[in-house]
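Could you have a look at this structure, given as structure tokens, before my questions?
The chains shown are only part of the set, and none of them has been moved.
Letters A, B and C name the chains as they come in the text, with residue numbers starting at 1 for each one.
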Amino acid sequence: MSAISVVMGSKSDWPTVKKGCKILEQFGVDYEKNVISAHRMPNEMFAFAQNAVEKGTKVIIACAGGAAHLPGMIAANTPLPVIGIPGQTKALGGMDSLLSIVQMPAGIPVATQAIGVAGAKNAALLALQILGINDPTIQQQILDYRKQMHDQSIESGAHLD
Amino acid sequence: MSAISVVMGSKSDWPTVKKGCKILEQFGVDYEKNVISAHRMPNEMFAFAQNAVEKGTKVIIACAGGAAHLPGMIAANTPLPVIGIPGQTKALGGMDSLLSIVQMPAGIPVATQAIGVAGAKNAALLALQILGINDPTIQQQILDYRKQMHDQSIESGAHLD
Amino acid sequence: MSAISVVMGSKSDWPTVKKGCKILEQFGVDYEKNVISAHRMPNEMFAFAQNAVEKGTKVIIACAGGAAHLPGMIAANTPLPVIGIPGQTKALGGMDSLLSIVQMPAGIPVATQAIGVAGAKNAALLALQILGINDPTIQQQILDYRKQMHDQSIESGAHLD
């Protein structure tokens, strides 16, 4: 049983999503990962979403591109928070993915992140921040992670040449 | 049993969709209409799509706005042609609806129409044109309908003042 | 002490944000609400964000329009999950608000919702879903809320005329 479940619409999303999974690993938080295509595996998608609570999942991360229906359709089938990562796309840069994920109608929210790699990393961090509400260890890890980013940013300023 | 089934994500789409249904009535072609929300009625949506062939449906028309997942998710659950109408939206004019419907990944097409009322009318006409491939009466009605539009266009030019 | 804290950049956001607050009230979940302008009250914004954990806040909802810096700057100052509502804008419909909120750099996530009222409602529901992970009563209320939406959607389909 993993508290965080990560799904993506296609294996081609993995290089992006992986950047977020590395953060989960760095935090030592267990997670599951799967390819679940909204359009090619609709029944599996519904089963996945409808069983998530029972399986002990607490937060779901879903990445998809183009007419990106995966995050919203999972969200429609579970009361768990769903975090959406809009995949960058070749023709429209990911504006299509972004609007398909973020413009959800009232009733079914998706916690949408930035397009591409930044979004994948932030999806992981948001999942951890959500778990951190009731887990002081994770919340402290978030603070430590930020301290590290903070110090690296300052450090980087010393090397502008 | 109706050859054409018209669904919309919300009752608020009806004033738009109705303009297409009037054309179906004008052609004397029977149709069903229903509100099926992808996000509020996901199980009904899948049941609807998965039963459509068996029920004798031949073409499905689906209208939705914003993160408009209805047409694509129905298409993922039936081998029948699905025609999508992007609803006009308040914030982004319908660009969100359009991209959510048209930018489908390879494998599951949606026959996307224009945003709003023009799209609703054209969805009906496309459904009729599809039926018309094997139904000479409907194909002739299409030709008659076009003749009428043609004559009205010409006539309208006489009244520019 | 309220688990949910709702802030907005300007009183002019209140008619939008209010639609989400009504849902919080409907669920009987206590919340705080405040105007905190990122640009006019920067010190108060930082103090608010930096004190949120200590005050017992668990989830923050922030609404802003245009160059909407409020959600992201609050997120940068707290390890709590921050949910962002992009305000609809007169000139660009809210595309400016959306991109200013969602396109956060890696490290500091904002759980971005749809532009305008749908986003305000979904921000409240997402906050509740997050609390619901560890609160079976709230999770059940989410399921009840969805059941109600579901029934209303079905019911609405009987009145297409």
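One rule holds in what follows: a contact is a pair of C-beta atoms (placed from the backbone, for glycine too) under 8 Å apart; a residue touches a chain by one contact, two chains touch by 3 or more.
Just so it is clear, the model here is predicted, and its values are computed rather than measured.
K.L.:
Please report the number of identical subunits in the complete assembly described by this file, where 3 are shown.
P.N.:
So the full homo-oligomer, as given in this file, consists of 8 copies.
Keep in mind that, in the parts below, only the chains that are shown with their structure count from here on.
K.L.:
Quick check on chain A against chain B: do more than half of the interface residue numbers occur in both copies, making it same, or fewer, making it different?
P.N.:
Same: when the shared numbers are divided by all numbers used, the fraction is over half.
K.L.:
Please report how many Å separate the Cα centroid of chain B from that of chain C, as a whole number.
P.N.:
The mean C-alpha positions of chain B and chain C differ by 34 Å.
K.L.:
Quick one: report the Å distance separating chain A from chain C, using the average Cα coordinate of each chain.
P.N.:
For chain A versus chain C, the centre distance works out to 18 Å.
K.L.:
Suppose each chain is reduced to the average of its Cα coordinates; what separation in Å results between chain A and chain B?
P.N.:
33
K.L.:
Would you mind listing the residues of chain C that make contact with two or more other chains?
P.N.:
Where chain C meets two or more other chains at a single residue, that happens at 114-115, 118, 146, 149.
K.L.:
Quick check on the complex: what are the chain B residues that touch chain A?
P.N.:
9-10, 37-40, 42-43, 46, 65-67, 69, 72-73, 75-77, 89, 92, 95-96, 99-105, 107-108, 110
K.L.:
Quick one: in the complex, what on chain C touches chain B?
P.N.:
88, 93-95, 114-116, 118, 146, 149-150, 152-154, 156-157, 159-160
K.L.:
Flag every residue of chain B that touches chain C in the complex, lowest number first.
P.N.:
Listed in rising order, the residues are 10-11, 14, 18, 33-37, 40-41, 44, 66-67, 90-93.
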